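The structure under discussion appears below in the form of structure tokens.
A single protein chain has been omitted; all remaining protein chains appear in their positions.
For subunit A:
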Amino acid sequence: MSVNKLKYFFAVDTRYVLKKLMILMFPYTHQDWEVRYHRDTPLTPRQDVNAPDLYIPTMAFITYILLAGMALGIQKRFSPEVLGLCASTALVWIIIEVLVMLLSLYLLTVHSDLSTFDLIAYSGYKYVGMIFTVLSGLLFGSDGYYVALVWSSCALMFFIVRSLKMKILPSISSDSMGMGSNAKPQLRLYITVATAVFQPIIIYWLTSHLVR
């Protein structure tokens, strides 16, 4: 958990952020999901659009908290304690999700290079979807909220499955060990799918009380 590792995640520029936000909202046309390496070290987000970063999740988290305060203020339900409660609820859900992911990756001995910060990054990308959902709920009412919820859930599920598939599932190139590992690819698939399915649930949970 060194500062250098953290610096890697914040080495972003405008072009990367714009492209990444586009991919998060519309991942269906993105072709190449491989994270590129350069002599064993992964490329920084500035050079590789598939690399996870922590800038977008952090900014999205803060924006979500501010947006929640604004939404509650519009409905005259605001008070400063509610803001703190909202922030800590969202933070606790991130921590729970990262811990469950770490635990399941450990139990199934998945030898991937997913560090803790990568998992925090991937579970923080859902805040972009949440912001979009809350905004359209505020602007277009209840119908807009549900449409945006469905849209961002599908986009986010697709994004998570495609991104994690490269890292968790074993390479399907050559099946040298066909014996005994038959339960493994299934369980790894279950982890990926469970992570993906968890995203819309938590998006709905954390935003429905803001848009009545």
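The working rule: a residue touches a chain if its C-beta (ideal position, glycine included) is under 8 Å from a C-beta of that chain, and two chains touch if they have at least 3 such contacts; residues count from 1.
By definition in this document, contacts and distances are computed from a predicted model.
Missing from the rendering is one chain, named in UniProt as "Immediate early response 3-interacting protein 1" (options: "Trafficking protein particle complex subunit 2", "Immediate early response 3-interacting protein 1", "CASP-like protein" or "RALBP1 associated Eps domain containing 2").
The chain omitted from view is touched by exactly one of A:Gln75, A:Ser88 or A:Thr116, namely A:Ser88. Looking at A:Ala11, A:Met70 or A:Leu108, the residue that reaches the missing chain in the full complex is A:Leu108.
Of A:Leu6, A:Met22, A:Ile74 or A:Ile96, it is A:Ile96 that touches the chain left out of the display.
Within subunit A, the residues in touch with the undisplayed chain are 85, 88-89, 91-93, 95-96, 106-109, 177, 180-181, 183-184, 187, 205.
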